[in-house]
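Report on the following structure.
With one protein chain withheld, the remaining protein chains of the complex are depicted in position.
As written, the chains take the letters A, B, C, D and E, and residue 1 is the first residue of each chain.
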Amino acid sequence: MKKSMFMIIMMSIFLLPTAVFAAEEVTTADIQANLDTIWVLIAAFLVFFMQAGFAMVEAGFTRAKNASNIIMKNLMDFSIGSIIFFVFGFGLMFGDSMAGFIGTSGFFNPNTLDLGLNIPMEVFIIFQTVFAATAATIVSGAMAERTRFAAYILYSAVLTLIIYPVVGHWTWGGGWLSQLGFIDFAGSTVVHSVGGWAALVGAAIIGPRIGKYGKDGKVHAIPGHNIVLGALGVFILWFGWFGFNPGSELTADSALGGIAMTTNLSAATGAVVVMIITWLKYGKPDVSMSLNGVLGGLVAITAGTAAVSMWGAIAIGAVAGFVIVYGIEFIDKVLKVDDPVGAVGVHGLCGAVGTILVGLFAVDGGLFYGGGVKLLGVQTIGVIAVAAWTLGTSFILFKTVKATVGLRVDRQDEELGLDHGEHATQAYADFVLKI
Amino acid sequence: MKKSMFMIIMMSIFLLPTAVFAAEEVTTADIQANLDTIWVLIAAFLVFFMQAGFAMVEAGFTRAKNASNIIMKNLMDFSIGSIIFFVFGFGLMFGDSMAGFIGTSGFFNPNTLDLGLNIPMEVFIIFQTVFAATAATIVSGAMAERTRFAAYILYSAVLTLIIYPVVGHWTWGGGWLSQLGFIDFAGSTVVHSVGGWAALVGAAIIGPRIGKYGKDGKVHAIPGHNIVLGALGVFILWFGWFGFNPGSELTADSALGGIAMTTNLSAATGAVVVMIITWLKYGKPDVSMSLNGVLGGLVAITAGTAAVSMWGAIAIGAVAGFVIVYGIEFIDKVLKVDDPVGAVGVHGLCGAVGTILVGLFAVDGGLFYGGGVKLLGVQTIGVIAVAAWTLGTSFILFKTVKATVGLRVDRQDEELGLDHGEHATQAYADFVLKI
Amino acid sequence: MKKSMFMIIMMSIFLLPTAVFAAEEVTTADIQANLDTIWVLIAAFLVFFMQAGFAMVEAGFTRAKNASNIIMKNLMDFSIGSIIFFVFGFGLMFGDSMAGFIGTSGFFNPNTLDLGLNIPMEVFIIFQTVFAATAATIVSGAMAERTRFAAYILYSAVLTLIIYPVVGHWTWGGGWLSQLGFIDFAGSTVVHSVGGWAALVGAAIIGPRIGKYGKDGKVHAIPGHNIVLGALGVFILWFGWFGFNPGSELTADSALGGIAMTTNLSAATGAVVVMIITWLKYGKPDVSMSLNGVLGGLVAITAGTAAVSMWGAIAIGAVAGFVIVYGIEFIDKVLKVDDPVGAVGVHGLCGAVGTILVGLFAVDGGLFYGGGVKLLGVQTIGVIAVAAWTLGTSFILFKTVKATVGLRVDRQDEELGLDHGEHATQAYADFVLKI
Amino acid sequence: MKKLEIVIRPDKLEEVKEVLDKSGVTGMMVSTIMGCGHQRGIKEMYRGAELTINLLHKIKVEIIIRDAMVESITDKIQQTLRTGNVGDGKIFIYNVENAIRIRTGESGEKAI
Amino acid sequence: MKKLEIVIRPDKLEEVKEVLDKSGVTGMMVSTIMGCGHQRGIKEMYRGAELTINLLHKIKVEIIIRDAMVESITDKIQQTLRTGNVGDGKIFIYNVENAIRIRTGESGEKAI
Partner (left out) sequence: MKKLEIVIRPDKLEEVKEVLDKSGVTGMMVSTIMGCGHQRGIKEMYRGAELTINLLHKIKVEIIIRDAMVESITDKIQQTLRTGNVGDGKIFIYNVENAIRIRTGESGEKAI
């Protein structure tokens, strides 16, 4: 590099006009492209690392006897998802659009697609891959501790293969929602709600864990086995979200700081608000709900992270805090859907609410900033459309899996633990466990 | 971007002088600013991740029955701190200076301040936020296993709100210490000593854990419940420190490599020296102290990381190793202040010593490099001034909290564990515990 | 920065030719160099973080009674290695070459060497340091649960001091293998095989853990104590590998995306293939082997990550999956070498196989792409040469250590655990353990 | 006074506790044990090597009761736990010579 | 020989050990159990749902001693542990038919 620099400089002295041209060509756009390349890559790595976060949260918030199974599910949805998304999913999401509904090109070799991006295709593909895997992972938590491993593999593959890419195409692949002006910057709806709604359908169809609801309808708590690991997972997710949101800018520019700030403020506010509510409501501040509060704040801000102000982010985080506490209670106690890690509340509800709130808080176009109700309407349409699509397709999916492979392990395997039943192993061989 | 590049190039051919101007404007400064933006952001994310490291170290080095409480404290000091620092703290630290003592502008909307930086304000604010939260977190470890949660929330808020920003203003906000020429590159004193001294005062005022000191004055060890997690935390902190120190350069330039190297060499030397000392002293190499050795080395090099040579870093790390072993013993056995995770030794003592050592090892101005005693004097003044301020204000703070909300949980809650008493929960529901 | 920019622009208007020269000098090469600096640094930090991954994998896959010891070994090989590599190792690897065999300059102050790099020497040194430490760490897992701590310190120091730098010099320091055209982009052979072969020799010489093989030759499984932590370690390693492979490009350019993609696809395929094989072979999908599958895929792609296509990466990952299952079984059941974490299979075998497969799959020069057998031959020579060197030198090393300090702890310490015997401590003081 | 040592499947603890509570048992000691009876081990795999876990997770519930209650309690426990499969568990009965309530110093049947 | 089964609060173990040591008890077996007596459960919350932990952490200390020592030891334990609150714990006393020291093969009182 040093040598070529020297030549360029020499040339620039003798052949001035050309030299300027040449020097510019080599440097300016290229360097920004290189900068964008490493930025998007680093963001992708951070989002990848969220897999570890999900694994720790889900394992920590469930019982020790199912911990290996949870780990294996997280490992496999990402691994299988990475391959499937490369081979088919990316093409369905970003290939040539069929009526704004689905992509139709770029299968098997998505890196040959030309999307007119500033960064190499491979960079964009890996960034999209880690996003796709996130959607699939969300479901695993809600259906934990009772799902057959084979069934899980199957439905998480279908999610990454079809359900998610279609929604992605609508919003980010140039489809109909993006044409409407729908704002979902980093995926409150595209990624999180899709995961959340699929989780809701799955958890409802598979039914609650044995012992979760008494005959009298009483709700029994089934405490997670390792709150410290769960908290580590939340911190990892928060860390990864700094790739998720700022990375979605897809270029290194001056907007990134604002995105990072809104992300952080919403997460922090979510945690604080949940702490306050649970303190008032239950008499003591609840640790595991406060951890969910962080995640709720993060999910909610994801749609509008680049569109709202700092104080808007604080407001969105606060709303997310309420949604977390009352939403999780509603799902648990009213709907009686057993969601061990709170995935539906965190990803489904907060994702939807956060997306709609962009219609209120967007500095440019939001109702509270004098933008009228247009954006609010579009946001609501987007949320509803994605919910309808996901609830519908995943209903068919889970029913089909149930009727074929079978969705649930048998009673004995559930009681002894899925680690034993599904993998003939145990996560904590040296520890004396209560169960 | 590609299109605008093309236009610029075209223009540059026809309108040369202007073109050069225009092209430069679009590209050169902007790209370096974008580069600085992502560099500082990534560094901020790494420093954020240190919160996970602190949580794991503090949880791992204390007892299982208090693990959820520790987690919750770490979560909340960061969350509340993020909000408070945004609203008030940043303005107190970087707002218009009142006599070099405290900032006075930029409250509520610190992003409107103009500090003449190369990077957007939001980038700088998030970087400073994660630093501020670090100072607060340090205290939590020293007072672990016996502090009321409400009291913790209160004093950690005050720390982030006032105690830390004032010191920050003195050194980094253009205040009197920076005018003296005080060198604290990334915060050995500003961040770590502040945390460490507040921790000392807090741990002294709250008193030792039940059972820590026998009636005969015998010192009883209370082993941490998960050394593996503690070690994970140390590795995470080490990783995060590569954001803490190199990130403090605030720009992407050729000095970063040296900063990363000195950081790493000091940490490594700290660990090795502690291992050797404990091996000789106790007959066997001590694991948990060696882990503290890493942290001691990191804290000590933080002030001079950009000012000392590689060998200087090794020397500073070695000194930190001695400070860790003898400092922690001094605090534990002589002062009889019960600091479960060694926070005072690591952050207070190593922070102070490391800052003073800059006066000896700074390649430019250090005594050993022929710079005379001037810098050494300034460094010492800075350390003493910060210690005096922090010890004083935190003494008032803790005494006030003690007299109002109450600082310590009651005996039964301490014995049953704070998880139960303060949060009505348990961290490890499925494991059979000894206590 | 802003101010100096302004001056340059002003100058460029009045003193055009010179100005262009000056502006170019300040900006173009410098900015790319700054970009490369932060890229390589961030990659180095990610690779550093792999130490945490190794520590968690090794601790999680072995027994609770040895966990502190494992942690301590990981901490110390990195710490001691950092210092030794700085003082001597780097010079042996990159100093002036003696007949293409070993470097001979740059000791004590490697930052004074001039390697004609685009990035500051310190940046390159820290990047190389974290690589060197990886090789040493690998051995620790294979010899876990029975090795004397003092012996470990000794041989890991020698590994970082001599065995690894020599191989590094051959391939990356301008030595004879690089002159042959040997391709090992990021170290399948240089780093991983070296670690793997040394691990094989070490584990063979020290002998199996008590109880591993019955009198009748029956193989007993000794389950790891924390599969969740082990999995966390694997995710951390995967994350770190995005520094390991793309970082080895040493510059921020458009090739990075492809490298990240091949890395990810190979890892994912490795995991999936192992899951399928174990499912068919043992009746249930094996969690801990699938985790090894990820690592196998990562190690195997490391040599050819920049040379093969996406589908080539999938193929290499698939081969790695087979190597993992059958390789680990071969070592365990046929060779009867007791390797608790599968280090020989993962790093030794997959490293060797992956390097050779470059000869088949390299888009440029690979047999399958019409490049003939030349590259295949060179790759094979490289693998064999490195294996011969490492097996030979580490045989001498371990035999010497055995004869002097002693390699193995005594029977009672092994039974009570190395935590007690070597460090007089315990990792999980509050938990009731089975042993 | 007698001690009943009841060995049960882990997932039956709640039910047993309920039965004992209702029957007026005033205290119990619950511990996790590893057991084998007619129900023998299970096979596990770890990294390709087989692992016979011939000790299964069981819960041991110990209660000290008045002699008169022994029959009714053993009956109720059997009703609750009998599925007819191996692994249903066992009850062992021992004599207790004395019991002391530390709080009050009471001893004998008053103390249980 | 008698076995004393002493159920105590977890935080009292150190004190009990000291008392026993001083009284010439030659060995003990300590285990973690979950218990309930007059002291009933505690309430916990987990994610908004209530959780009644009706089994509390207790420590069970078992000692095998000569008949002659029973009274003095139970007395001392009571002195050490009595606070007058529920949860102070209990002592159960059983007969031991024989004891064997494996190291030497001794049996009976010599073995304890």
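Following the convention adopted for this analysis, a residue touches a chain if its C-beta (ideal position, glycine included) is under 8 Å from a C-beta of that chain, and two chains touch if they have at least 3 such contacts.
Worth saying up front: this structure is predicted, and the values here are computed from it rather than measured.
Visitor: Could you tell me which of the visible chains the hidden chain touches?
Guide: Visible chains that the missing one touches: B, C, D, E.
Visitor: From the list B:Gly174, B:Pro223 or B:Gly377, which touches the chain that is not on show?
Guide: B:Pro223
Visitor: Any idea which of E:Val19, E:Ile42, E:Met69 or E:Val96 touches the chain not displayed?
Guide: Once the missing chain is taken into account, the touching residue is E:Val96.
Visitor: If you put the missing chain back, which residues of chain B would it touch?
Guide: Within chain B, the residues that touch the unshown chain are 219-224, 278, 281-282, 284, 286, 288-289, 292, 325, 328-329, 332-333, 342, 434.
Visitor: Residue by residue, what part of chain D touches the chain that was omitted?
Guide: Its contact residues with the unshown chain are 2, 7, 31-38, 54-55, 58, 60, 74, 77-78, 81-95.
Visitor: Residues of chain C in contact with the chain that isn't shown?
Guide: 210-211, 415, 420, 424-426, 432-435
The working rule: only the chains that are shown with their structure count from here on.
Visitor: Trace the shortest chain of touching neighbours from chain B to chain E and give its length in steps.
Guide: 1
Visitor: Quick check on chain A against chain B: do more than half of the interface residue numbers occur in both copies, making it same, or fewer, making it different?
Guide: different
Visitor: Give the chain pair, either A-D or A-E, that is connected by more C-beta contacts.
Guide: Between A-D and A-E, contacts are more numerous in A-E.
Visitor: What is the distance in Å between the mean C-alpha positions of chain C and chain D?
Guide: That gives a centre separation of 52 Å.
Visitor: Specify, in ascending order, the residues of chain B that touch 2 or more different other chains.
Guide: 16, 20, 27, 31, 33, 35, 38, 42, 226, 232, 424-426, 428, 431-435
Visitor: For chain D, jot down the residues that touch at least 2 other chains.
Guide: In chain D, the residues touching two or more other chains are 32, 44-46.
Visitor: Touching pairs of chains, all of them, please.
Guide: Touching chain pairs, listed by label, come out as A-B, A-C, A-D, A-E, B-C, B-E, C-D, D-E.
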